[in-house]
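Structure below; questions to follow.
Removed: one protein chain of the complex. Kept in place: all other protein chains.
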Amino acid sequence: MSTSLNAWSDALSGFSPAGLPLGLLIIAAIPLVFIALYALTYGVYGERKISAFMQDRLGPMEVGKWGILQTLADILKLLQKEDIVNKEADKFLFVIGPGVLFVGAFLAFAVLPFGPAFIGADLNVGLFYAIGIVALEVVGILAAGWGSNNKWALYGAIRSVAQIVSYEIPAAIAILCGAMMAGTLGMQQIILQQQGEYGFLHYFLFQNPIAWLPFLIYFISSLAETNRAPFDIPEAESELVAGYFTEYTGMKFAVIFLAEYGSMFMVSAIISIVFLGGWASPLPNIGALALNDWTSGPLWGAFWIVMKGFFFIFIQMWLRWTLPRLRVDQLMHLCWKVLTPFAFVAFVLTAVWEIYVK
Amino acid sequence: MQELGLAEQGSLRVTPDGENRIVIEKDLSSEEMILNMGPQHPSTHGVLRLECRTDGEVVVEAEPYLGYLHRCFEKHAEMTDYPGIVPYVDRMDYLAAMNSDFAYAIAVEKLLDIEIPRRVEFMRVIVSELNRVASHLVAIGTYAIDLGAFTPFLFCFRDREHIMNLLEWVSGARMLYNYILVGGVSHDFPKGFSERTGEFVDYFRPKAVELQKLLTENEIFVKRTKGIGMMPADVAINYGWSGPMLRGSGVEWDLRRADGYSVYPELDFEIPVPDGRFSDIGDSLSRHLVRAMEMEQSLNIIEQCLDKMPSPEGFDPRAAIPKRIRPRAGEVYGRAENPRGELGFYIVSDGKSTKPLRCKARSSCFVNLSAMKELSQGQLIPDLVAIIGSIDIVLGEIDR
Partner (left out) sequence: MDNESHMSEHQEETPASSPQVEAAKTVWAIVREKFADAVSPLDENPSMPFFEVLDTDAWLDIALFLRDNPKLRFNYMACLSGMDYPDEGKLGIVCNLESLGEHGHTIAVKVKCARDGGVIPSVARVWKTAEWHEREAYDMYGMTFGSHPDMRRILCPEDWEGFPLRKDYQVQESYHGIRVPY
């Protein structure tokens, strides 16, 4: 498998008609194009349609067929809006806040493999990098909240930092369980270990009887890390107006918004890579029906990881539109007294399983 | 002993959580910050302003400021004749205009000594119970939004839409009906209205159960509301609380039963009070539960009224409306059970004029909100939002 992976990659990177490195360009560009497409159109549009479906509404219907171009219209609107910077704001922090947030959310995409051939940088510490770089978001949120010189924004920022920093601990330990199962931190390597002719049965979630525990812990923590309901207290609109981005308008607001959707996909991709085989096809080979072989390949890989990501995003949205919001202290209670101890338990059990049982 | 000192400074917070009491201790004595919540804030339900002194996330004290929606109802009333006041009354509690009209009509009719046709009484009860359900739906829906749950809000508004359509059909307006007049109602029910109302009742019963499942049985919702904003029964009475707020504290008191106005004595309905199984009696969850259970009772009342209502043959809803309303000299305090509590009108007539000498509206939300300062002490900001939501204020009625 490893050879075929490199073969695909090599073949693509060697593709240079008329001396132009077009193949390399495609490898780098496909994830980026995807991000733009996903985050701009399907993320926001999907959320609006899904919430509408759950609430007996139609959602956007006017712009284009079924309102498909609604997000585009929103972006145009946001571009035209006045870019207001408070008189009393700390202008430097106020301006760089959304930038740092955006960069932090999207830097992690560099190591996300979108199929066997498409990966920005196949680092041998890819997983570690992804967890680490997301912490940059905290700086952006704090800069935005403090720079706004608004009490609500400050509350939101402080809550957000407390929440993200706390939840990184169970999240990281849960991810470590996955890394232990794989024995590596490289994203492609982790996926390759979960690929095989039996499809989904090779996934860590089904390989290891303990894996569901870190899987759940990581999923819950990822909700908190991306500030999604029921852990959306940093931007709790009924309490803090809009949290750390209360004062933002126009494109800066849009950038913060995009960063949120970007990190939503990022955590969904990580959870599917570590526990659900990333771009590996879930279909098994059944005798002559070589479903797994037929549905593997560079484009199929991109399809599978995007589908898995969308699946988790759908669950995130489902939860958001169903559940009320927790309170700050309940959130911290959940993190420190429930998730973190269980993450340690999962960690020990995984280690025991990997060393003695498997 | 140190804890006691901290508690006195207000930097210690105790949250009742069933049997166990969670104590959030604060060692750092930090500077207090003034935080203005409102008048433009998503969870103050209008233009209420709360000036909160906060210590971190803990609200030391919240002082409500009112008057942003003050429209001089009482001054207007002194310059308007009795039937002309009804539209102003509509605009006080705009979520329950029928009930407000009803209370005003009761007050004036006490001074007039007129006989109200029996069918009119049933019609009044039906429309005001429908409006009560609509109002409670808004209360429950917005409360869900306050706690971060969006979907129940839209479910509530979807069902409220049917009531709005019914009331629009009967009165011509969707929110401010001007329907219940002194001495009668403005129109008879249109043909088929009773059947459609019966259909709505059948439609809404399962939806109310669905709403219960989505919200009241939701663990996070219970966690956010149980034990928050505790109000013991005696203090609630002393604060003049009424309606679902008072019943949430466990006092079984409902003006529909206590005063027995209109045809309510003939109807069979329960007064729901929390029994302490799901909630701590007197907390925000109790108040929410009372509203949810009251919708059920209102549906029962509507069904009974539809059965008992006299036939419309030879019936004129305006028969008892006086040509010119000039009450005898005297004063009266008339009241009715609004969705938010006791709405009373203190009306003084000099016997000569067609305008009241004085028309004071005793607003239920105004009185309920006056306990806010005490309820807010030592709460977290999210709890403050939960408490305001459970009071179910309508600023139009508070500021008048």
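Letters are used for the chains, namely A and B, taken in the order the chains are written, and counting of residues starts over at 1 for each.
Criterion: a residue touches a chain if its C-beta (ideal position, glycine included) is under 8 Å from a C-beta of that chain, and two chains touch if they have at least 3 such contacts.
Everything numeric in this text was worked out from a predicted model, so none of it was measured.
Novice: Counting the whole assembly, list the visible chains that the omitted chain makes contact with.
Specialist: Checking the complete complex, the chain left out touches B.
Novice: Hey, which of B:70, B:213 or B:308 is the one touching the hidden chain?
Specialist: B:70
Novice: Of the residues B:37, B:185 or B:371, which one touches the chain left out of the display?
Specialist: That would be B:371, which touches the missing chain.
Novice: Have a look at B:114, B:222 or B:258 and name the one touching the chain we're not showing.
Specialist: B:258
Novice: With the missing chain put back, which residues of chain B would touch it? List them for me.
Specialist: Output for chain B: 66-67, 70, 72, 74-75, 78, 110-111, 234-235, 237-240, 251, 253, 258, 330-333, 335, 342, 344, 346, 348, 358, 360, 362, 366-367, 370-371, 374, 399-400.
Going forward, only the chains that are shown with their structure count from here on.
Novice: Please tell me the distance, in whole Å, between the geometric centres of chain A and chain B computed from their C-alpha atoms.
Specialist: Chain centroid spacing, chain A to chain B, equals 44 Å.
Novice: What does chain B use to touch chain A in their complex?
Specialist: Checking each residue of chain B against chain A gives 22, 24, 33, 35, 41-43, 57, 144-151, 154-155, 158, 214-215, 218, 220-221, 223-224, 380-383, 385.
Novice: Along chain A, where are the residues that touch chain B in the complex?
Specialist: 51, 54-57, 151, 155, 229-230, 232-233, 236-241, 320-330
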